[in-house]
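Omission of a single protein chain aside, the complex is shown with its protein chains in their original locations.
For clarity, chains are labelled A, B and C in written order, and residue numbers in each chain start from 1.
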Amino acid sequence: MLRSVGLNAPEELFDTIPADILLRDLLKTPDALSEPELIARFESIAAKNSAAHRPSFLGAGAYSHYQPTIVDSLISRSEFFTAYTPYQPEISQGTLQAIFEFQTLVCQLTGMDVANASMYDGSTSVAEAVLMAERVTRRRKVVVSGALHPEYLHVAETYVAHAGIDLVHAGFDEQTGTTNFDELGSLDEGTAAIVVQSPNFFGCVEDINALAERAHKVGALLVVCVTESISLGLLRAPGEAGADIVVAEGQSFGVPLSFGGPYLGLFATREKYARQLPGRLVGVAADKEGRRGFVLTLATREQHIRREKATSNICTNEGLIALMATIYLETMGRQGLQEVAMQCAQKAAYAARRITEIEGFSLPYSATPRFNEFVVRAPVAADGLLRRLASERNITGGLALSRYFPERTNDILICVTETNPRTEIDALAAGLAELTK
Amino acid sequence: MLRSVGLNAPEELFDTIPADILLRDLLKTPDALSEPELIARFESIAAKNSAAHRPSFLGAGAYSHYQPTIVDSLISRSEFFTAYTPYQPEISQGTLQAIFEFQTLVCQLTGMDVANASMYDGSTSVAEAVLMAERVTRRRKVVVSGALHPEYLHVAETYVAHAGIDLVHAGFDEQTGTTNFDELGSLDEGTAAIVVQSPNFFGCVEDINALAERAHKVGALLVVCVTESISLGLLRAPGEAGADIVVAEGQSFGVPLSFGGPYLGLFATREKYARQLPGRLVGVAADKEGRRGFVLTLATREQHIRREKATSNICTNEGLIALMATIYLETMGRQGLQEVAMQCAQKAAYAARRITEIEGFSLPYSATPRFNEFVVRAPVAADGLLRRLASERNITGGLALSRYFPERTNDILICVTETNPRTEIDALAAGLAELTK
Amino acid sequence: MNKASTHITQNEALIFERSQTGRKGYMLPALDVDETPIDELLPAKFRRTDDLEGVPEVSEVDVVRHFTRISTWNYNIDLGMYPLGSCTMKYNSRLNERVARIKGFANLHPLASEEDSQGALQLLYELQQSLSEITGLAAISLQPAAGAHGEMTGIMLIRAFLDARDGVGEGDRPRRNVMLIPDSAHGTNPASAHLSGFTVKTVRSTPEGQTDLEALRELCAAGDVAGLMLTNPNTVGLFERSIKEICQIVHDAGGLVYMDGANMNALVGWARPGDMGVDVIHLNLHKTFSTPHGGGGPGSGPCCCTKELEPYLPVPRVVLEGDRYKLDFNYPKSIGRVKAFYGNFGMAVRALSYIETHGADGLREATEAAVLNARVIAHGLASDYDKPFEAAPMHEVVFTDKRQARKGVHTLDIAKRLIDYGFHPMTIYFPLIVQGAMLIEPTESVGRQEIQQFIEAMRAIAREALETPDLVTNAPHTTRIGRLDEAAAARKPVLRWKPEEKAAVA
Partner (left out) sequence: MNKASTHITQNEALIFERSQTGRKGYMLPALDVDETPIDELLPAKFRRTDDLEGVPEVSEVDVVRHFTRISTWNYNIDLGMYPLGSCTMKYNSRLNERVARIKGFANLHPLASEEDSQGALQLLYELQQSLSEITGLAAISLQPAAGAHGEMTGIMLIRAFLDARDGVGEGDRPRRNVMLIPDSAHGTNPASAHLSGFTVKTVRSTPEGQTDLEALRELCAAGDVAGLMLTNPNTVGLFERSIKEICQIVHDAGGLVYMDGANMNALVGWARPGDMGVDVIHLNLHKTFSTPHGGGGPGSGPCCCTKELEPYLPVPRVVLEGDRYKLDFNYPKSIGRVKAFYGNFGMAVRALSYIETHGADGLREATEAAVLNARVIAHGLASDYDKPFEAAPMHEVVFTDKRQARKGVHTLDIAKRLIDYGFHPMTIYFPLIVQGAMLIEPTESVGRQEIQQFIEAMRAIAREALETPDLVTNAPHTTRIGRLDEAAAARKPVLRWKPEEKAAVA
């Protein structure tokens, strides 16, 4: 082939690169491994992730749910996973129709009018929601609940650092574990939005209706963030409760934990704000013969057309993960989504009951409604207790809140899902009891 | 739906079944399990198969070889694995073209003219070859090597029990481990075929040229059976050496061990016997516009047309396994098949050297050429030695020949493939040495 | 070769035609032992000399594209209804595929010690138990690799049992050498009977599509009858209403009854062959129990029989002793062995998964849905197609091309035209006793909507047969290639690619 383009040596292909920056030697990356060697090596690396092989009560933004087998089998069709962004609709209708179904499902679950084709994840969706609220309201102050996932808050702060937006932190009520309404006093005519997570980081369900009222009174938007999207199978849809933008982490919809990514940002809003949405949108279109098809639409919002004036810089999103979620949601369907949500809530309630029975343990926010996560206050330091639970009982007992709140030394955030059989819950309770005796 | 066909209750669908044989109660099969429960249960059952998780030197008709990842990924396309036998060629060209490539590859490897679309496995292929030899020659005596896999022999005996065929056993030479030529004395004008395996059950390579000469002298066919098909990458093609029918177990071509099945019978012969072949055949055809396609052909040999006069009763064969083998063979290709065969032979040679160095161990057929299997004579009973190797060293050390030949108490059949790294071979040798010290 | 279109995926060549010297699609770990000189390893006279010439040399991407492209030329169950009568093309659950690939199953060597393969033996044992419950027959062998293989096994059992009962010694001429087989039977039935040395005699069917009892009695009167091979529901989709009487007649004549279990999808959970008087049956795990057909196989054809026949089953048998599963070789009357090792184990894993994910009620419901779907089709097409039998069909229904044939449109044409509507054709020209047969089996894996789409397609074709018969006789119109000249292909068969024939083939 070289000859056919008039060259004699591969080096000549790189003639347009100045000689002084051309590499002379091979890179010092590892030598090539054959398939069996690579597999053996990666399996041995993976085996070191001991937490992956153990019953777990970790949640806090990433959840263990059962993934129906067909999800992975269908996304593994090369027609889906090797395709590019559907810029050529005539040969991308599979992807486009799936996204259209995804958008519809997100609307149905959140109770909103329009949803986009996905964002990177829940955390960046919150940040983009803050930016969008500013675009919509042309106001520059955003009040953020102190019960928002701390990593989400950190991301939002980073995103808006140079956007001229003032992020104001509202605390949360130590009695109820929910956003502190009184601290929302800072709400005024300059406020673009209130951002609140529900169920919040501590597992407590927020009163969205009340928050929406507060926000709307001053002309601000209410942004609701959901990290445990399975809760949408049981909890009132945020849209119905008055939210203006709903963002969520969609990982719960059949997406593996995968050490934090790839996950799936859901982003939905009201019809009237559709043109302020970040990210891609798929809409219905027709060909000359009137046949229905789907296309990427409202592209004038996007960076490849609007460049620096775009609603976001996002280009590649989480397409395949959105497809996973779509397949998950359609497989579970109307009944299944309610059943799995109910199981999570029931099992969490059972676990909470079992744990409060243990001497020395309490639930600081026991009076507040919750879904499948709750804070437990232990009689000893959480860190050490969890370490012993892991090493002596082979249970990952939850998250020590000191990871994010150093002063909360004894608090553990526990999450229970349909994947935790009763025996595991009982073993957790037994472990907590015995290790603190 | 029931209403639409004029019925009121599901039971009415079964009205044509006499009431006294209709079941009243539910079957006493297990209650329904959900996906996660089923997976957990099967994983716990599978975990009891301790041999599956351990270095192994078992061969004897089933071989560990590396399976390239794309094999399983491609056969998992529903287009392949859920399709039926390609009776409707217009919408089965994928299957048909793949079989045509399979037939070609089998011919190339065996050195024969025509091959069919597969048989159940190697053992039934031998039986069908015996029946075919009878059809071709119209003679009723078949001489079978004593170094044929004992289970294959048993299958052939069962198949021909009522076919009026006389299976004569030729012994094997205790010095060389190969078929005893002298015992072939029974060869005469009434002999339909000689059946010989090479490499034979004891790992010894037979002299196919010489056997072909003997057979052809009396007008008999030579049937060569191969259980370790990877050997075809290194050994002279049986067809080239004079075989008339070559049958083989194709499991080595990327097919999982799977406790003995599904495996893959290869069946090839000379052009002139094509119409006596059992099983399906795919051939080239053209449509009206002259476009090339593939069809099932020479169907008049088969049971659905010829009924009791068919060349065989086989209908369902091993289609998907043939596809696995086809993908394997094309991925490994001309170079890869030779390299993997060479690695097997080299590693077996190394292992044989290491083991003969151990005090008390010998190779009874050390002077005979071999491929990747060989018999080792231990100073102690093989059974107990292998059991200790497994429990104390976590190595499956090979097959105690006493399984088939009770008198051969100390003999072990050892198989080495490219999947056994040197460290495993060294550990085997160390184990044998130390456990017999 | 003419191009089917300009589209590259429609013109994928044979892999041999894509081969390029020196290309590689694999990589092995480097050899890690000292090399033995080649002549020492193996004398030259035993070595290959052709350097595997002709075997393809392609890259991994080449292979992936090759098979992905040609795969798109196949119809498949996941695309839509695959209503092949007698074949039971039901949904192949991905869960079953997943569990069959668990390492502890996939990597297990068949000659591992019993101790080291307790899980596999347990699985086989449990499947035997479930199949025994489903068939109402006491003993099972999972060794046969497909339906025909199961037939052969079952017929051999009958032979062995009769020879023992009748005191026929080795080498003696058996007293009973006739196997009765209805004219509607599948071709494997006579072929399998023949393999066991039986002479086949045909039993007539009645115009109502039932076994002719009179004919059966007559044949049985001869005294040489070893048995009857019967499919039930039979191959026209009707339950043999007189099954008990049929068994009685054969038993009275000293024979045994073999039931071809290919149509068990009409019965599971509702009726059991063992309760009907049947002595031996094979199942097709690749039909009734949803293991994938794989473009022609693998299958699995368990042979199930009564307590009386059990001693003759192939060895080894999988048994439970205390809490250990064992391979029991100690059956001196056994017919022997029909396959190395223990049958298509991978299919057994899938079938057990099918049984356990359905549960007893799920199995019963599946049967119900399969029969109901066939009934809906029977109703839906009766106005447009000739339905040769009055009786209500079970899980499949047969129509003929009688009405369309008047316009020159035949079963084959209707089948090919169905392709244009997105459906795989039904089974055609089987059973042989029905002229222009179209045997339709929807299975339970189709929803209401799709059944209706199928009925509409068939009706549309019936209209086309009247109005635009050419459209039908020239179908299919939407496939990569048209109808192939099968006669010419058989006359001068080209059964493999050869380098020198490249030009000729292309």
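Definition applied: a contact is a pair of C-beta atoms (placed from the backbone, for glycine too) under 8 Å apart; a residue touches a chain by one contact, two chains touch by 3 or more.
Worth saying up front: this structure is predicted, and the values here are computed from it rather than measured.
Interchain touches from the omitted chain, evaluated on the whole complex, reach A, B, C. Among C:129, C:453 or C:474, only C:453 touches the chain that is left out of the view. Of the options A:327, A:375, A:414 or A:432, the residue whose C-beta touches the omitted chain is A:327. Seen across the whole complex, the unshown chain contacts chain C at 5-10, 18, 20, 23, 27, 59-62, 64-65, 68-69, 72, 76, 78-80, 91, 93-94, 357, 420-423, 445-450, 453, 457, 460, 478. Take chain B: the residues that touch the chain left off the picture are 32, 34-37, 69-70, 73, 78.
Everything below uses one rule, namely that only the chains that are shown with their structure count from here on.
No other two chains have as many C-beta pairs in contact as B-C.
In terms of the distance between Cα centroids, chain C is separated most widely from A. Chain A and chain C, compared by their mean Cα positions, are separated by 47 Å.
Note on chain placement: the centre of chain B and the centre of chain C lie 20 Å apart, centres being C-alpha means. Counting partners per residue, chain A has 35-36, 69, 73 as the residues that reach two or more other chains. Among the residues of chain C, those touching two or more other chains are numbered 26, 28-29, 64, 68, 95, 97-98.
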